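In this view, the complex is presented without one of its protein chains, the others remaining in place.
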Amino acid sequence: MTHKIAILGASGYTGAELIRLIATHGGMEIAALGANSKAGQSMASVFPHLRHLDLPMLSKIDEIDFSGIDLCFCALPHKTSQEVISALPSHLRIVDLSADFRLRDPAEYEKWYGNPHAAVELQKEAVYGLTEFYRDQIATARLVAGTGCNAATGQYALRPLIAADAIDLDHIVLDLKCAVSGAGRSLRENLLHAELSEGYHGYAVGSVHRHMGEFDQEFSALAGRPVAVQFTPHLIPANRGILATTYVHGDAAQIHQVLADAYADEPFLQVLPYGEQPSTRHVRGSNFCHIGVTADRTAGRAIVIAALDNLTKGSSGQALQNANLMLNLDETTGLMLAPCFP
Amino acid sequence: MTHKIAILGASGYTGAELIRLIATHGGMEIAALGANSKAGQSMASVFPHLRHLDLPMLSKIDEIDFSGIDLCFCALPHKTSQEVISALPSHLRIVDLSADFRLRDPAEYEKWYGNPHAAVELQKEAVYGLTEFYRDQIATARLVAGTGCNAATGQYALRPLIAADAIDLDHIVLDLKCAVSGAGRSLRENLLHAELSEGYHGYAVGSVHRHMGEFDQEFSALAGRPVAVQFTPHLIPANRGILATTYVHGDAAQIHQVLADAYADEPFLQVLPYGEQPSTRHVRGSNFCHIGVTADRTAGRAIVIAALDNLTKGSSGQALQNANLMLNLDETTGLMLAPCFP
Amino acid sequence: MTHKIAILGASGYTGAELIRLIATHGGMEIAALGANSKAGQSMASVFPHLRHLDLPMLSKIDEIDFSGIDLCFCALPHKTSQEVISALPSHLRIVDLSADFRLRDPAEYEKWYGNPHAAVELQKEAVYGLTEFYRDQIATARLVAGTGCNAATGQYALRPLIAADAIDLDHIVLDLKCAVSGAGRSLRENLLHAELSEGYHGYAVGSVHRHMGEFDQEFSALAGRPVAVQFTPHLIPANRGILATTYVHGDAAQIHQVLADAYADEPFLQVLPYGEQPSTRHVRGSNFCHIGVTADRTAGRAIVIAALDNLTKGSSGQALQNANLMLNLDETTGLMLAPCFP
Partner (left out) sequence: MTHKIAILGASGYTGAELIRLIATHGGMEIAALGANSKAGQSMASVFPHLRHLDLPMLSKIDEIDFSGIDLCFCALPHKTSQEVISALPSHLRIVDLSADFRLRDPAEYEKWYGNPHAAVELQKEAVYGLTEFYRDQIATARLVAGTGCNAATGQYALRPLIAADAIDLDHIVLDLKCAVSGAGRSLRENLLHAELSEGYHGYAVGSVHRHMGEFDQEFSALAGRPVAVQFTPHLIPANRGILATTYVHGDAAQIHQVLADAYADEPFLQVLPYGEQPSTRHVRGSNFCHIGVTADRTAGRAIVIAALDNLTKGSSGQALQNANLMLNLDETTGLMLAPCFP
């Protein structure tokens, strides 16, 4: 049985990545592609790498007939997403890739995003889409909120450690190295090749990046007390990848064991042998996340490094994994592509 | 039914690319991986991006039991390949990715590669592996010789034009831009990141690159007279891709029509609408080849540009496509992955 | 004696490159920096790499007092330039880096740029700024028109050959590989790092790039008959550099000799030993142009490859070299920086 799906925001990178993954899925048919600014164009003209696929034309979102659609991916910009989703038919199951439904507390949302939430009821209903930790709720949810790509990476490194009380909650440093596709296809001077290539820098320094809201929400809930990590993302001259270097206080061997146990049965989370290091190049274009644990020479301290592809496991791959759960399909369908190296 | 296959030379880029493609193939089981220099290691240690796969350990080639193997991919260096293949059991069907069996004439082989051929009988038997033009012979061949990646790209742009007498055979310029993975994983100073990144240059200038032997052989056979193209490859700071810009004398509209007709039913060769340009980024990691045709402002001249991924359509993807034919499988099995962009 | 200069269009790449070069010049003082869109900002905020320099604030062009200025560099966009320069005081000597005064024939200008020229009198007066070939006229000119960066590269490879009648004028192919900074700091989707990195393509295919107008004008004047080269630029994932691969009919040894003789006394044009190849990485950040000549295996054909840095020798370095001539300074002042490799 083939499920009919729609993708809203198909002209952005996460939309294109969804199509790339669904192309070999087998159980999904792309019935509609919404992209208001490029309505009337073909995907072949917007993303020539998808020209071999037989896809519907891009159309305005309010002209899409959702009656036969089983599930809708919403890859729209933040704020737009909540407006569009509010207007979608209530039968529709939705996987949202924006930031709009990640934070459960409307006050936290407003604090981090600067505007009051326009769909508070939906916000309450939404399930946080970090698959491995919300699997059961996702399977039955109507609306799943995809996580931030940085937030996913950091949580894969740290959640089991917080849950197992294996690290000191007051000394967590999260230093992230992020590839540029995470910033999307927007026209900004600092995303130009000539600006970015051959250089790198930190941004949102001071733990003020919006994905902090997710770390605060998730880590504090897990610990049963407020947890405030230090988090600095850096923009790296590469297209895909997030590498999260986390500095923690705890016993490295125990930390490795906790992570290995936690992810033993996970198809996509791979804990490397103790002391080995992950690299973004080894997960590129795939839904895998590699995690390495090493002891610091200072006793009682450890470094946990996680690597994933921001567009795949950090965004569209996660979304497809959640959609598979919601449609009662094998969770890994369309997601077992090996990384593309070199 | 699952076919058992072996890959010799599994520690190089084309070996790894074969495994990446076969991972989602469904009809092949990788029964043996040969790599003399890294025998005893796991693929996870040699290519960590493949660590999620359940693969045999790397072993010495002469310790492999070929009795149950249906087909063997040989991704060894030039010259080594002819020695190894000569010693393989005669029941084994072989797809060779080296240069050893591409040239039918032993004298031409010696001219371009500098040593006499050590397996002349096999050389005679080998079928040239440019799938779309040798399909029937490949299907029944015992030994298929994968083409040079540059040679494949240039031939996709030009073969139908020579066959249709649509261009002047004495004025063909082939300017190629090649990504670095085509040079393999060998340790050479000019392949270091610090040397290559942010710079580019021509090499083998003067139409003296070894892939010229293939152009000479194929184009002359096709034309029924000697054809000597001018061919300059350039090394570009990117990992995957070949872009062949060919300057020809002929009518652009007719040229476009000839190519469009020739490739109308080909699953992987896509002729773009007249006047559109291909880009390597739009075929990256895939088995597709995009071809664009544009008229020059000087009447009677045209530019034909072809783009493919040297590791996929230019090498391992071609090899798998040929293996599918040899095993009577659907030719596209394992090869319909969409390009990985961005 | 220090000359007071102004730079209009200081917020673009060529403006910044001028300042980088002038910083070690010794004989020039930057008295005014014009940049309408960023007026009121400091250069340190627009280009933080120049923060160590003591520079004037950016100001609106019509608020600059030109009374004490000896020479003005105009690095504004095409079309804007002719309007601004028309309004500048007539005592001012000007080096324009835009395309506005490169073509002497108003009809040619309109053909290539799509609008009638708004300063036809100035257009007549302007001297074409290819230093080595217009040195005397540049020294006494009031207005010098900087060449296109592609046009400069192609001309360095070909002018002496046309002048010496050493090549067949009807068979000239110019295949250029251009780094991205040549496109400036403008916000266009295809200049984003995620779009450009790891991919490359041809553009303005069919010999329709605007710099063709310069080739037509200069080559035809030199030959005394119309010369129509074939010219295809390609966008390469690198920040600086142009590599021009030219395919010509002629005797390679003679061609090498003609070029070596022509440039024997030139401080910046370096003809490599016969058969050696230039690379953009070896001229990066410098005012040098390297030129290599190699015979094709087909008798009577040759390949001439020229490499330069589009921002330096192709634009701002050329402009400074011309300004030195106009101010009766040593032509090489501020321009002997060694290339920055790796």
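For reference, chains read A, B and C in written order, and residue numbers begin at 1 within each chain.
In the analysis below, a contact is a pair of C-beta atoms (placed from the backbone, for glycine too) under 8 Å apart; a residue touches a chain by one contact, two chains touch by 3 or more.
Since we're looking at a predicted model, the values are computed, not measured.
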**Fill in**
Touch assignment to the omitted chain, from B:His171, B:Arg185 or B:His249, lands on B:Arg185
**Request:** Based on the whole complex, identify which of A:His78, A:His91, A:Arg135 or A:His171 touches the chain you can't see.
**Result:** A:His171
**Item:** chain B, residues in touch with the chain not shown (by the definition above)
**Value:** 13, 180-181, 183, 185, 187-189, 191-198, 237-239
**Message:** Take the complete complex as the reference. Which residues in chain A touch the chain that isn't displayed?
**Reply:** 171, 173, 175, 177, 194-195, 197-203, 205-208, 212, 228, 230, 232, 234, 236-241, 243, 245, 247, 275, 277-282, 284, 292, 294-298, 301, 303, 305, 307, 341-342
**Fill in**
Residues of chain C touching the missing chain are 13, 16, 19-20, 23-24, 47-53, 181, 197-198, 239-240, 270, 278-279, 281-286, 288, 290, 311, 336-342
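Throughout what follows, only the chains that are shown with their structure count from here on.
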**Message:** So, comparing each chain's Cα centre against the centre of all protein Cα atoms, which one is closest?
**Reply:** B
**Asked** Of the other chains, whose C-alpha centre is the longest way from the centre of chain C?
**Response** A
**Asked** At what distance in angstrom does the C-alpha mean of chain B lie from that of chain A?
**Response** 36
**Complete:** Between the Cα centroids of chain B and chain C the separation in whole angstrom comes to 39
**Asked** Do you know which chain C residues sit against two or more other chains?
**Response** 194-195, 197-198, 237-239
